[in-house]
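Of the protein chains in this complex, one is absent; all others appear in place.
Which chain is which? They are A and B, in the order written, and residues in each are numbered from 1.
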Amino acid sequence: MTTHRSQHRSQHRSLRRGLAGATAALALTLTGCASYGVDPGAEGETGTITYWMWDSAQLPAYQQCAADFEAANPDVQVQIEQFGWDDYWNKVFTGFVAGSAPDVFVDHTSRFGEFAARGLIEPLDDRLAASDVDLDQYVPGSAELWVGPDGQRYGLPKDFDTVGMFYDATKAADAGLTAEQMNELTWNPTDGGTFEQAIAAMTVDTNGVRGNEPGFDPSSVATYGLGLENSGEAFGQTQWSFFTQSTGWSPVDEAWGTDFHYDDPRFQESIAWWTGLVDKGYMPPLSYTQGGSLDQQLQAGKYALITNGSWNIANYSKLDGVDLAVARTPIGPEGRRTMTNSLGDSISTTSQNKGAAWKWVQHLASTDCQDVVARGGVVFPAIASTTPAAVETLSATGLDVTAFTDPIADGETFPYPEILQASEVQSIMGTAMDQVVGGDADASSLTAVNERVDAVFD
Amino acid sequence: MPVTTTASPPSAASSAPSGPARTERKPSRDTAAALGFIAPALLGFVAFYFWPTLRGLWFSFQEYDFFDRPRFVGLDNYSRMLGDETFWNAMQVTLQYVAINIVVQTVLAVLIAVLLQRVTRSVFVRSVVVLPFLISNVVVALLFYWMLDAQIGIVNAAITGLGLDAIPFFGEQDWVVPTIALVNVWRHMGYTALLVFAGLMTIPEGLYEAGRVDGASEWRMFWSITLPLLRPVLALVLVITVTGSFQVFDTVAVTTSGGPGDASRVIQYYIFDLAFQRLEFGYAAAVSVVLFAILAVVAFVQLRLTRANESDLA
Partner (left out) sequence: MSVQTPVEPAAAGPTRATAAPVQKAPKDRRAGIGRVVAWATLVLIMLVTLFPFYWMLRTALSNGTQLATDPSSPLPVGFTFGAFERVLGLSTTAEAQAQGGSGAAIDFWLYLLNSLLVATLITAGQVFFGAMAAYAFARLRWPGRDAVFFVFLTALMVPPIFTQLPNFLLMRDLGLLNTYAAIVLPFFFMTPFAVFFLRQFFLGIPREVEEAAVLDGAGTVRRFFRVIAPMASGPLITLAILQYIQAWNEYFWPLLVASDRSVRVLTVGLGIFRSQTPQGTPDWAGLMAATLMAALPIVVLFAVFSRRIVDSIGFSGIK
C-alpha cells in the first residue's frame, strides 16, 4: 500500500533527523570524558591566583594579607574565595575532578593525605630548600603535621589549635569549685578522679539535687555537668581524646600508620567510663545531642562544662548570659594531654601559576601575615613569635586563653592522628561509637570493630 | 447547561497508541510535527539526562576514583552490593521513609485540596498552604533540627510542659526516620495539594450539582466523582512523590548525616558517601543504577495500576 510505504519513508526521514540531532548533542557532551590523570600545571610567576578558605571570621585578616602581598608583588593578584565548611570540600573535590581547583587553598590534616597520595597537591620540599623559610619558627608539632605519607611536605602551617574545657563559672562556683581547682582536675578510667567529682557536683536534677548528693535522680536532670556533642567517631578530638591519650594510648603508632589499637584495654576502659557518665546522669544520653549545638545548650543552662577546641574561643566569648571561663584538660594517669592540630596552605598540582602560588604561600607563612592574623583575634597563628599577640587579642574577650597555649610549652600535646582512607575509617568508627555511647553495644565490641578498621588497609 | 462529559468508562480509542483505524489519517504530518514539538525537550533530555546516565552505567562496571584510569571489573560491583550490609540497611531505611512520607503526604494533600475546593476558595488559605514549599530544603531541615531538639527545642518544651518525657526526635533510632519523613511532609504537602487542586479544577462543577440533585453527601461524591476523575493527576502525584521520596538526601545530610548509627542512612546518602568521600565512584554508580532500575519498575507498575494513560473525562 502506498500509504504504508510513504509512512515508512517519512519515518526513516524523521528517524534520521532525530539521530542527527542526537549525535550533535552527543558530540557536545563527548568532550571531557576521556581525559584521565592530573594536569601537571605550570610554573607561572605572574597573574591571578585563587585562594580558597572556609572560615569567614578570618576573611578580614587574610584580605589584609592579600593587600600587603599584592603591594609587594605588583604583578600578582590574589583572589580570595570563601565557602563554608559544609560546602568547602565538595567544591575542592569537584575542582580537582574538573581541573578547576584553586591555586592555593586552606588544607586540613585529615584530608591532605588522600590528596597527596593521588598527586593532587604539590610537595614543597624542593621549594623549601631553595627558600629561606625557617621551619623552627613554628610552634613545635605543627610543621610535622604537614609531612605526608611519602615523607614529603605538603603545606606550611598557618595556625595551631588545642583542646580545652569551657565552663560556666557561676555553676562551678555554686558547686563549690574554684578556678584553680578546675584547672587542676585529675582523671583516671576507674573512678574518674576529681574530674568526675567536679562534674557530679555541677550536675543538678529537676528537683535541685546535685549529682554528688543523695537522692539524685539521673533520669530527670536539669543541668548536665558534662556536655556531649557526639560520640567522637574515630579520634574524638574534642570529645574524649584527652582522656584516652592520657593513659598512654593512641589509635595508631605513628602518622600514616595502618595498625589500629581500638582493641586496647586502656582505650576500651576509658570509653566505658565515659559512656558510664550517661547512666550516672552526669552526661546527657547520646540521643539528646542531635539538634541544638554545644554552645546553645551551654547558653540555655543545660550543660555546665563542655570540651571544645581553641578555634571556638571567639565564638563562645560572645555568648550572652553565660559567665564563661576556660580550664585546661584534666591530668590523666600519664599526665595532662591535649590534641593539637594545625591548618596549612597547599598548592594544587593543576595550578598554572605555581611560582606565584609559592610566593603567596610563603607570605602566608611569614611573620608579616601571621601578625595580622594574630591581631584578628580568631586563631593562634603557627609562628611561635606571634603567639603572645594572639593571646593578647583573644584575652580581650575576658577568657584566660593561656589554658590553650600553655600545654604546648609544657609538652602536653599529641598530634592529630593522620591516616589514609580517613573517611572509610571514620565511617566504621562513627557507627560503632554511636552504638557504644548510645548504650546499644558494650565497649568490648570495639575489638571486633578494630579488626574491620585494620582490614580497610589490607 | 448541558453536561457533555460524564463519568463514563474511558473510550478505547482515546488511549490506544495507534489503533489501525486512526493511524491511516495523516500519520506523517503528525510525526513530523511531533518531532518538531519534542525536539528541544529531546535535546535537553539527551544532553543532560540520557548521556550522563549511559556514562554512569558504563562506570558501574569499572573501578574508578576520578583521577586514575578506570579499571574494568565486570559485575564485581553488583555482586559486592549483594553482600553489602550497609546497602541493604540503606534500602530498608529508605523504604521505611518512603512508606511513611508518601502515605501521610498523599492523604494530607488530597485532604487539603478537597478542603480548598469545597470549603473555601480563599486566596489567602491557598497561599498559606503552599508557603512551606518556598523555603529551601536545607533551611527547613536546619529549622526543624533546632525546633525538635531534645533539650532546647520548642516542641519538646511544650511536651515536657505537659508532663511527658522529652522525645529525642532526631536522636532515637526509632524516631529518626518518621521525623525526617514528617519534616518533608510539612514542606511538600502544600505543593502536592496544589497539584491535586489543579486536577480538581478540571472536574466540571456540573457533576457535583448533579450529584447533589441525586441526594449524594459530600463524602459519597468524593468517593464516586472526585477520586475516579482525579486518577490521572493522582497517578502523576504518586509517581513524582514516590520517585522524589526515594531520592531524599538534603534533609539527612544537613541533620543526622546518616545517624544515629545507621538509622537514617538512606540510599542516596550512601551513594554520596561512596562517591565523594570514599572516592569509589564505580561502586557508587552501580548502586545508583540499581536505585534507578527500582524506581523505573515502581513507576511503571504505578502507571499501569492507575491506568494513568486514560482520563475518564476525554
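Basically, contacts are C-beta pairs under 8 Å (C-beta built on N, C-alpha and C of every residue); 3 or more make two chains touch, one makes a residue touch a chain.
These figures come from a predicted structure and were not determined experimentally.
Student: List the subunit B residues touching the unshown chain?
Tutor: Touch set of subunit B with respect to the missing chain: 1, 4-5, 14, 17-18, 22-23, 27, 29-31, 33-35, 37-38, 40-45, 47-53, 55-56, 108, 111-112, 115, 118-121, 123, 125-140, 142-144, 146-147, 152-154, 157-158, 186, 190-191, 194-195, 198-199, 201-202, 204-205, 209, 212-213, 215, 217-219, 232-233, 235-236, 239-240, 243, 247, 249, 268, 271-272, 275, 284-285, 288, 291-292, 295-296, 299-300, 303, 308-311, 313-314.
Student: In the full complex, which residues of subunit A touch the absent chain?
Tutor: That gives, for subunit A, the contact residues 11, 28-29, 31-33, 54-57, 59-60, 81-87, 90-91, 94, 97-100, 229, 238, 292-300, 308-309, 311-312, 315, 318-321.
We adopt the following convention: only the chains that are shown with their structure count from here on.
Student: With chain centres defined as C-alpha means, what is the inter-centre distance between subunit A and subunit B in Å?
Tutor: Each chain's C-alpha centroid was found; their separation is 37 Å.
Student: Across the complex, what residues on subunit A touch subunit B?
Tutor: 3, 6-7, 10-11, 14, 17-18, 21-22, 25-26, 28-29, 33, 36-38, 86, 90, 93, 96-97, 114, 118-120, 230, 284-292, 296-297, 300, 302, 423-424, 427, 430-431, 434-435, 438, 440
Student: Would you pull the subunit B residues touching subunit A in the complex into a rising list?
Tutor: 23-24, 27-28, 31-32, 35, 39, 42-43, 46-47, 51-52, 55, 65-70, 145-146, 148-153, 166, 168-172, 176, 254-256, 259-262, 273, 276-279
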